[in-house]
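One protein chain omitted, others in place.
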């Protein structure tokens, strides 16, 4: 599902890997649903999500013109300040924030981006990321995974003019594999974590992850952490 | 508030003092809201209700064409089989079922009806009941109450061709006063009780009233009980 | 009667012509499916208009006492967020009436009947169980949440010593499978659970309602005349699940019937994964008369995709 909302504030301030809390209209489901921003055009903000339950199902049924309650942007974004070839490694529902990363980097003339997307089956996001990324590689489960792709393009990354920096989002085992691949090659790696969240703004401490600095909040201290912070090797 | 629903089954089977359970769309308010039928035209069934909380408030916000969940008709109606001058004594939210009683009796050439309505201020239901009742008397708190009216028309009732039978619905103190008035004059009296209800169909035993036959369910054994059943003197 | 249920799924399922695929066994008694009614929310005279109750795994009837009880006077119910609060006070026409009315009628249509037993003293329970021992009831369920003079006015379910004494006494009176229905209003539910099982209970059902109340902010007074009542409905689901999980962790082998907030096959499934052998649908039937049958149908279909769980249930075993 792709959903676009009009919100000038979020559109102006949203950065890659930041998320927006969506509130259902069902009081039986009081917790906000966090969705990563996938694209911003003028004052329109887009999200791509899968319907995993009745909470997200409600959003799938929205019609153009409906009004919903949201709060955001929340969390700390990827750091893309340094000129680099940002390698956007994503799988599954980790893909949308990296489309936004590609879009963001496309606006920075000192950097470029290389999308490396893994899908279960349908390469659904290639059409979106193609518009922004300098190069797009994608793979589905029938051929391998994102590490297969990274191995394939390793020389290309090494030989490029800009130093590679990995930005990644996706299932935990995938991100750990990506972090390990990066560690071995001494490539900087920022990882945007997913965790079952509470408030989204840092008050409830329900979404944490273990880091070398202790157990930190994914929503407010993250969702982006460096490989070093997470102590992943 | 007046609300009309299209439901051929309820329209065909609904009798005076029967009620319909309305379900909110708010899962936080799972209990049905029982409303007494106030009028039936073809397959349209009307209800008059006051907005007393967020549950009833939801119904006040419905627009024409909206679909809601209802269950009914429920409960036992007034018995209007015998030829009589049915004296419809109602106060407050007890008025709507007696409009329906007037309508029902108007269709019976052997009986007639005399509406005796008490209001707090605005005589809101006179226009509806006038269409059906043979005589309408009403009063508001500035002048007195329904017993004031009954006293006033006592001779008229006595001198009529048909024997009077009281059908009553309203606040408990009013109904007790009416029953007492009827008892002293040996006039038969049927009372439709209100009680905070559960299921509405007789399974939960949450709405009971004390009768000479024990504690009976208002929803399924009532809501209509005779003065004798209630043991009111 | 026009019946439009609160859950739109009802309209798209054929509830009235379902072939049961996944039976279970509770304390040796076969159930067509793992869904029954919860005591206190089932009156045959009211429910029979809506569906064939013999299609349920079991029908648990309203608690019966040795003599008719009138229950509590006045307003008996209030609504909470996603729940009902009830203070019926176990009104019922007494065991003698039950033996000539509800029970034979239910057995005649082939229902699997769990007869719920209530009492205000140990003698009360004994008198009812004595009469049910020779009846066609399939199982007995002992409601130990009623205030009990033999336990000093507290409910026997909150006093493991009194509970043990009561169940030991009742156990000698009947060979019928005996379920003890536990109250959640205790510090550690595994204590009465163990007491009941060691005294001879064949199964446990949990949870009974949780003490709660509402206040009318116009009058400043409690809505229910009895002040407090028992909370049931969707709101209590997480609490019921945790209690079933705890009891299953403490007692790996005792059959457990999970109760509390079940209004869909999906939620019934949560109870089965928490370690229950079956579930009972209670408050949902107040909002939707066909809820127990709908839950049974939904669960039956969900079990199609869970052959391992279904196989365990069919043998009277559980997931955990």
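As written, the chain order gives the labels A, B and C, with residue 1 at the start of each chain.
FYI, a residue touches a chain if its C-beta (ideal position, glycine included) is under 8 Å from a C-beta of that chain, and two chains touch if they have at least 3 such contacts.
Computed from a predicted model, the values in this text were never measured in an experiment.
**Student:** Using the touch definition given at the top, which of the shown chains does the missing chain touch?
**Tutor:** Result: the unshown chain touches A, B, C.
**Student:** Decide which residue listed in C:231, C:251, C:293 or C:310 touches the omitted chain of the complex.
**Tutor:** Answering carefully, the residue with contact to the hidden chain is C:231.
**Student:** Out of C:210, C:257 or C:295, which residue would touch the omitted chain in the full complex?
**Tutor:** Touching the chain that is not displayed is residue C:210.
**Student:** Just one of A:70, A:102 or A:187 touches the chain that is missing; which is it?
**Tutor:** If we include the chain that is not displayed, A:70 is the one touching it.
**Student:** Tell me where the left-out chain touches chain A, residue by residue.
**Tutor:** Counting over the whole complex, chain A touches the hidden chain at residues 7, 9-10, 13, 23, 27-32, 55, 69-74, 195-199, 201-208, 210, 214-215, 220.
**Student:** Residues of chain B in contact with the chain that isn't shown?
**Tutor:** On the side of chain B, residues 27-28 touch the unshown chain.
**Student:** Residues of chain C in contact with the chain that isn't shown?
**Tutor:** These residues of chain C touch the chain that is not shown: 78, 80-83, 85, 158, 185-188, 210-215, 217, 220-222, 227-228, 231, 234-239, 241-242, 245-246, 261, 266, 269-270, 273-274, 302, 306, 309, 319.
One rule holds in what follows: only the chains that are shown with their structure count from here on.
**Student:** Roughly how far is chain A from chain B, going centre to centre by Cα mean, in whole Å?
**Tutor:** For chain A versus chain B, the centre distance works out to 61 Å.
**Student:** Once you find the CA centre of chain B and the CA centre of chain C, what distance in Å lies between them?
**Tutor:** Roughly 36 Å separates the two chain centres.
**Student:** Calculate how many whole Å lie between the centre of chain A and the centre of chain C, each centre taken as the average of the chain's C-alpha atoms.
**Tutor:** 47
**Student:** Give the residues of chain C touching no fewer than two other chains, as numbers and ranges.
**Tutor:** In chain C, the residues touching two or more other chains are 81-82, 234.
**Student:** Which residue numbers or ranges of chain B touch two or more of the other chains?
**Tutor:** Where chain B meets two or more other chains at a single residue, that happens at 27-28.
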